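Quick one: the structure is below, questions incoming.
A single protein chain has been omitted; all remaining protein chains appear in their positions.
Residue numbering begins at 1 within each chain, and the chains themselves are lettered A and B in the order written.
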Amino acid sequence: MSTPGTHVLSHADQAPGGTVLRSSRGIALRGLRAIVRLPSAFFPAMMMPIFQAIAFSGTFFAITKIPGFPTDRSINWFLPLAAVMGSGFSGVGVGFTTIRDLESGFFDRLRMAPVPRTALVIGPLLAVWVRTLLVLAAVTVVGVLFGARLTGGPMALLTLAAAGLGTATIGAGWSLGLAYRFRDMRAAALMQLGLFNAIFLTNAQAPLNVMTGWLHAVAKVNPFTNILRLGRQGFLGDVTWDGSWGGLVAIAVLTALAWLFAQTGLRRLDA
Amino acid sequence: MSKRSILAIVRQPALVLPSLIFPLFFAALGTSSFGRATALPGFPQVDSFLDFSLAGSVVQGVLFGSVTGGTALATDIELGFFDRLLATPTSRVSILLGRLAGAAAFGAAQALFFTVVLLPFGVSIKAGVAGVAVIVVSGALTAMAIGGFTAAMALRTGSSEAVQGSFPLLFIALFFSSAFFPRQNMDGAYKAVADANPISYLVEGIRGLTIEGFTAANVAKALLVPVGIGVASVALALRALRSRLAAR
Partner (left out) sequence: MSLHVDISLRLGTLDIEATLDVQPGEVVALLGPNGAGKSTTVRMLTTLLRPTAGRATVAGFDVATQANDVRRSIGVALQDAAIDPLMTGRELLDLQAVLYGIAPSAVRTRGDELLERVGLTAAADRRVGTYSGGMRRRLDLALSLIHQPTVLFLDEPTTGLDPMSRITLWEEVRRLNREGTTVLLTTQYLEEADQLADRVAIIDHGRIVREGTPTALKAEVGAPTLQVSVAADHVETARDVLARFGELRPTPEGTLGVGLSGGATVVTDVVRALDDAGAPVHHLELNEPSLDDVFAEATGYRLEGAGS
């Protein structure tokens, strides 16, 4: 045993600590590696929106014939819904991973690292965005094969991606906030249920002018109606500023709220 | 055995609530979204979309509820409780039939639940009290029929995760049928699949009782379709039970 103060190996007095950029990238890479190494977790996230796009447009094939319906192709109506919903669930997926990390203790490793706390949230978010882009691409390709038309041209893809990435970011913040607070799988059901309700209580299935009753009142004030409008416009007509700004504002506001929820949750972990 | 499986259901509301709430949620959503679709050419004569939705809600609820029973059986196998049961002098087949009877009772309760809950929202059953009775029996038979499949899966795999993995299959079976919209308003390959899907005829039998009246054809569809599926699925479950016993 040593006597105090005998240093044989010269120690770096302090590690420099990771930078936000490099640490975020490192954490994101880990998230992406999981897609390849645990495909059974990612596969359903990819298949669900594809199934939803096909099933909804097949089952509700005839609703486009309702007077006032903005398109005559049901796939054009339901593809953006499935894409946005799938993006949201891909965002919520980060909550699942985080719960697992909290339970296994891996999250402690990240929290003990001398990196700015922002890296702990930006890293997973980067992985969410990549996963979301994969989901969006898959749904769009399959949708187009099933007859969807980009009425708004290439801009349609851009606005759909904006709506999808926005919803994924909101979903991620929401699910992280819940994960940090519950710290176990009880949070998982809440994550999904919250997102599910938020997106379905909109013009998800039928446009506002076709709807009747209570849902109309709810959908009109639900910000996700705006986000869906943003994502859908390029499949119903042209992409316009009028069809976009409401969705962009909704994404900005909901992202801020969801990530405030996540941030306060993260702080609760050490108290 | 059936008493135990019903108790298990009552004690775990988290497992049961989704199969009660989601069908109602979708019925409410559909009614508000597609209220105007009832005027479309080819859509059956109905007073409201909700009348049309009831049958879909019943079948959806019963289908999803059946996964719970199969999962419980698989969990019993995983935890070794099933082996303990086998060590008692209970008859082998009654272990399975008891479970299916439990599933049937839950299915009947679900069918009654959906009908009663939707009544104040304006659902009317044209076939009257007798019609409701047939719908309840149909719910029980359907639960038993689908429960047979999930039980067969539980006995074969012994894994609750595998049984829960059947969930997407039920989703597909449900969506590629007339559960949410009339077949008359579908088109192409999708319609062809729905035409071939027995779930379509089951739903249409219950739906006929709701929106048309008490006819022999409606009663037959509502009862015979699940009986047909049930004969096949229970046979599968019994075979799975036999091979599990043989492997012991």
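Here, a contact is a pair of C-beta atoms (placed from the backbone, for glycine too) under 8 Å apart; a residue touches a chain by one contact, two chains touch by 3 or more.
Note that the structure is predicted; figures quoted are calculated from it, not measured.
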Task: Taking the complete complex into account, tell me which visible chains touch the one left out.
output: A
Message: Using the touch definition from the top, which of A:M48, A:I63 or A:L110 touches the missing chain?
response: A:L110
Touch with the omitted chain, as defined above, among A:G26, A:P70, A:G194 or A:G237: A:G26
Field: Residue ranges of subunit A at the interface with the undisplayed chain
entry: 1-9, 11-19, 22-23, 25-27, 29-30, 33-34, 37-38, 101, 104-115, 270-271
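Here is the rule we go by: only the chains that are shown with their structure count from here on.
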Task: With chain centres taken as the means of their Cα atoms, state the distance from subunit A to subunit B in Å.
output: 32
Query: Within the complex, which stretch of subunit A touches subunit B?
result: 44, 47, 51, 55-56, 58-63, 65-67, 189, 200-201, 204-206, 210-216
Message: Quick check: in the complex, which residue numbers of subunit B touch subunit A?
response: 14, 25, 28-37, 39-43, 168, 171-172, 175-176, 180-181, 185-187, 190
